[in-house]
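A protein chain is absent from this complex, but the other protein chains hold their places.
As written, the chain order gives the labels A, B, C, D and E, with residue 1 at the start of each chain.
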Amino acid sequence: MMSIVVRVKQKQIAQLISKGKRLDGRDLYEYRDIKIEQGIIEKAEGSAKVLLGKTEVMVGVKIEVGQPFLDTPNDGVLTVNAELVPLASPTFEPGPPDENSIELARVVDRGIRESKAVDLPKLCIEPGKKVFVLFVDIYVLNHDGNLIDASALAALAALKNTKIFNYEVQDGEIKIKPGYTPLQLQAHPIAITFAKINDKLVVDPWLEEEQVMDARLTITTDDQGRICAVQKGGSGFFTTKQIMEAAQIAVEKAKEIRKKLGWVT
Amino acid sequence: MMSIVVRVKQKQIAQLISKGKRLDGRDLYEYRDIKIEQGIIEKAEGSAKVLLGKTEVMVGVKIEVGQPFLDTPNDGVLTVNAELVPLASPTFEPGPPDENSIELARVVDRGIRESKAVDLPKLCIEPGKKVFVLFVDIYVLNHDGNLIDASALAALAALKNTKIFNYEVQDGEIKIKPGYTPLQLQAHPIAITFAKINDKLVVDPWLEEEQVMDARLTITTDDQGRICAVQKGGSGFFTTKQIMEAAQIAVEKAKEIRKKLGWVT
Amino acid sequence: MMSIVVRVKQKQIAQLISKGKRLDGRDLYEYRDIKIEQGIIEKAEGSAKVLLGKTEVMVGVKIEVGQPFLDTPNDGVLTVNAELVPLASPTFEPGPPDENSIELARVVDRGIRESKAVDLPKLCIEPGKKVFVLFVDIYVLNHDGNLIDASALAALAALKNTKIFNYEVQDGEIKIKPGYTPLQLQAHPIAITFAKINDKLVVDPWLEEEQVMDARLTITTDDQGRICAVQKGGSGFFTTKQIMEAAQIAVEKAKEIRKKLGWVT
Amino acid sequence: MSQKTETLIDKNGLRIDGRRPDELRPIKVEVGVLSNADGSAYIEQGKNKILAAVYGPKELHPKHLALPDRMVLRCRYHMAPFSVQERKSPAPSRREIELSKVVREALEPAIFMEYYPRTAIDVFIEVLQADGGTRCASITVASLALADAGIPMRDLVAACSAGKVDDTIVLDLMDTEDKVGSADLPVAYMPNLGVVTLLQMDGILTLEEFEKAVNLAIDGCKRIYAMQKEALRAKYVSIKESEE
Amino acid sequence: MSQKTETLIDKNGLRIDGRRPDELRPIKVEVGVLSNADGSAYIEQGKNKILAAVYGPKELHPKHLALPDRMVLRCRYHMAPFSVQERKSPAPSRREIELSKVVREALEPAIFMEYYPRTAIDVFIEVLQADGGTRCASITVASLALADAGIPMRDLVAACSAGKVDDTIVLDLMDTEDKVGSADLPVAYMPNLGVVTLLQMDGILTLEEFEKAVNLAIDGCKRIYAMQKEALRAKYVSIKESEE
Partner (left out) sequence: MSQKTETLIDKNGLRIDGRRPDELRPIKVEVGVLSNADGSAYIEQGKNKILAAVYGPKELHPKHLALPDRMVLRCRYHMAPFSVQERKSPAPSRREIELSKVVREALEPAIFMEYYPRTAIDVFIEVLQADGGTRCASITVASLALADAGIPMRDLVAACSAGKVDDTIVLDLMDTEDKVGSADLPVAYMPNLGVVTLLQMDGILTLEEFEKAVNLAIDGCKRIYAMQKEALRAKYVSIKESEE
């Protein structure tokens, strides 16, 4: 439902955008500041906190030994989970994951999985029996818009920060050896999200823009500029032209971000 | 709660029934048309769809290898589950099974189990360790009354259509061999449901009759005309005379249905 | 929320207490009558029913063979669970355990665990693999106040009544031998609960007192008069002086109860 | 109902607990046993130990569930975790959900539902120990709790099962007979009105055996009905006495 | 999307089920198949078998969820336990919850949501058998069920996936192509308005391949749209005939 306040703001935001401007002063294709801190949760195997403007997302990576899936006996297991904890926004409720947190987790998961950022076969300990299970837990701490891009960045930063204890297998038992080995990432999938407002596209929508947008489009690309995940959201639509335009911008923006963060393979 | 419309209809239905007639033109002990299609879900080990008038029920049988129950180490496992999916009726809600779907599944289960229609010891692979687990999933697609009888027929038809892959056990491992073996049924339990309306019994009540009935009585009999399951439902009662009358009619009606369907052992 | 009736009663109870009297005639530090019946559930390995005034609590102990926790491979497992079943009070709702039943179970659990009443290492069958699991199920049948003390007494009485089948381990399999061995308790932790009403402490509050109390304090002590568990409840507070006073009274009262029940180690 | 060939009836025609085929287990009923409930009762039937409590009539939340012309009867049949051989999880099982429904439908015909429109009555049944035939004993005891709560009723509902063990039709099956026997048929009955309010059966019975079992169960119900009335009278008398 | 090196396209350029790269699977659609729903439809696309039903517009409970200026569209995508190779638990999986959301958001742009303020429409989708591309087939069939229910719509929504198998961009992936192929891109489209209402992708595609796949998928949508209209016409004609 749109309140009158929102309608007024929508008009204002739309008018600005039609002039190529935004309420917070950014250009249409400009990201908010990105700040990344890694290794802040010492008890996790990997962790990172991302600030995208005022949007704040923390990701912790925990590693356990478990069983592989039946259809991929030689691969480790990657599990992405997201919690929209209620301190992050008055619109988040305590309780089991809703469709928004599930979509968030699955979109981040697809980017990592399809780009093969994590070398899952390397996480196999004993084929069909024992593998490493990576739990990537996304924890949204403050919601000021564009949770997908912030979460994807935080998940990647946490995985880059992840280390696995050294071990050897003796008679089917895992023996832990001294030291750790960093998890080497094979790709840096970057999600770029567009909001369509008054038939114009902007990147990295913040909360006020999300409240008035017609639809959302996220395009994740890998280091070679190939698309590895796409997700349309919201109750509006896109033209083919808008989609192709967004895809091209996504490739460029992702390259920019990768460069700025020094994430190059 | 009975709305005024329902009260008027109740009066009309009751008056007709006291003259031996029904709103849809049937005799008191007459079933609606039964149409059965088998094998429609190719990915299931067995399947069938039953149309009982406009009531439509689909059943799929899936087979997995699992563990036997502790107290029956030499028997396969039979599991009957029912879902009243919300597309079938405006009165069905999405969510976990409620008392109606649980009762439906348990009544169908009892008919199959007590008549020993499925030879459970034959589904044992390794006593105490590995057995076949049969999942019989009842899926109600359109609710126009008498779900029990339609579901019991659909479950039986799906089981008659079920085939198990050939296998041999080598060193405790199951090795699949080419070909399939049909699941042979040992009995054809047929559920016959009565509605009591204005102190008269009718068989196979349709939706309008169910809305005004006082109570429901289901009697399931096997090929030898023996009773193998009974369930009274609804907030009314029956006299002993009505019960015995129903039991006799149930035996006859079940015989008729078995004959019409060609289901004879 | 306090209704007007409750406010009036609160005033009355408070006035009495300031004169050292209580609505049901007891002294401030006087318990209601304690009646204990043991062994009433023949199918449980141990059982007891406690009447504390009109408060009625039943506890059943069931024993199963299971796995130890990873961090205590040589200890049996003790599990305390409480159900506030809705027949016990108009304020109890059916459904999964709420914060009140969880707090109740955990406070009783802590008393037993910290006093080492049950010798957990003795319940180990095979270190790291098989241990006895004790399920202590608290079942509140009538709620007339002070559920914690009544439940702690009932749990202890049921454990004192518990017997474990004799067994020997042959090739990793448990073989049951004839006869039973009683579970020997090593301590008798007694919970003493105080209500603070109008800045005065009373022990063993009954329902009317609980409805008007400011806060609750439970102090559990062992046979040597040492404190082994404390729990403050309710939305009020205590002074340090009140806490120390309560601790001393708790030690005395527990000694009295242990003596009255003949529970001495 | 499995059909292991154990002998459940000995050469003297007696059952494993020494009863004759048409004999009830020892039954003890008591009314008004809980102080908080509006009505309550307790039953021991063999080793079954069951408590029932009634709360109501009372307001219904959420209100849109209330009925304008009658009350809503709600019923929960629940087993204590320690009531059976293997510990039962506290979450309601499918069996408990079905039994809650059939027990409610067995009690409903006895109640003048139209007396208190827009209200609800809750019947809570707690099986503290189970020994076969708990649904019948639950109906028997819940019916007393309803009467104790002063709910206007057409009649008490008494319930009892009959069944078949070793080719013999027997009354009031205990746990082993229920599990090893070849048929179990629980019946609830209102003796004054002569009508059956619960009827279930699993097992295998010929039409003739079925009729015999129904009649034997009803006979059991009538005997239990006498005990129900006696229990109510006992409470009524004790109240009168304490009033004098 | 794994990348096992199986051959999904043979030397004649045909796919494992004999189709050309730009060929749809056989599709059968039928409208008005359920008697209780306000609107309903059924689709078979390859081995996919999917039913959709629409209930509404109707009142919303609890009322504080109703919107003062538009209706609420609710959507449940659900799979039968027997619809897939390994039995699926009846509880909704994370995948089903995500698909319920994206399917709803694909249908919403087609509906005049402001026509019935304060009401709700329920779309229930049941996948009876799944064979790849169920979300697209679900949108296609749900859109027909909405039309059958008389919900005012801007256009029908048709949906179809394209993807990449063995370096070839192909249309309407079936199960094996979806699992073994290297990209899957489902699209929903309103042909009259020329806009995309669902777009997802997983796999790896260059920008050029992506554009080609989007266009191929839209081409598939247009062909499916023709079948949707034909199915509505068939029902309309049969109603008119039965009225005459």
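Methods note: a contact is a pair of C-beta atoms (placed from the backbone, for glycine too) under 8 Å apart; a residue touches a chain by one contact, two chains touch by 3 or more.
In this text, all values refer to a predicted model and were calculated from it rather than measured experimentally.
S.K.: List the neighbours, among the chains on screen, of the chain that has been left out.
M.R.: Those shown chains that the absent chain touches are A, C.
S.K.: Just to verify: which one of C:17, C:117 or C:230 makes contact with the chain not shown?
M.R.: C:230
S.K.: Since one chain has been left out of the picture, which residues of subunit C touch it in the full complex?
M.R.: Its contact residues with the unshown chain are 1-2, 72, 97, 99-100, 102-103, 105-106, 110, 113-115, 217, 222, 225-240, 243-244, 247-248, 251.
S.K.: Which positions on subunit A touch the chain that was left off?
M.R.: Residues in contact with the chain left out: 40-44, 47, 54, 56, 58, 60-62, 64, 81, 83, 85-90, 94, 96-97, 135, 137, 139, 141-144.
Definition applied: only the chains that are shown with their structure count from here on.
S.K.: Could you tell me which chain's Cα centre is nearest to the average position of every protein Cα atom shown?
M.R.: Here the chain at the core of the arrangement is B.
S.K.: What is the chain whose Cα centre is as far as it gets from that of subunit C?
M.R.: E
S.K.: Which whole number of Å gives the spacing of the CA centres of subunit C and subunit E?
M.R.: 58
S.K.: Quick check on subunit A: which residues sit in contact with 2+ other chains?
M.R.: As it turns out, subunit A has no residue touching two or more other chains.
S.K.: Check each residue of subunit E and list the ones that touch at least two other chains.
M.R.: none
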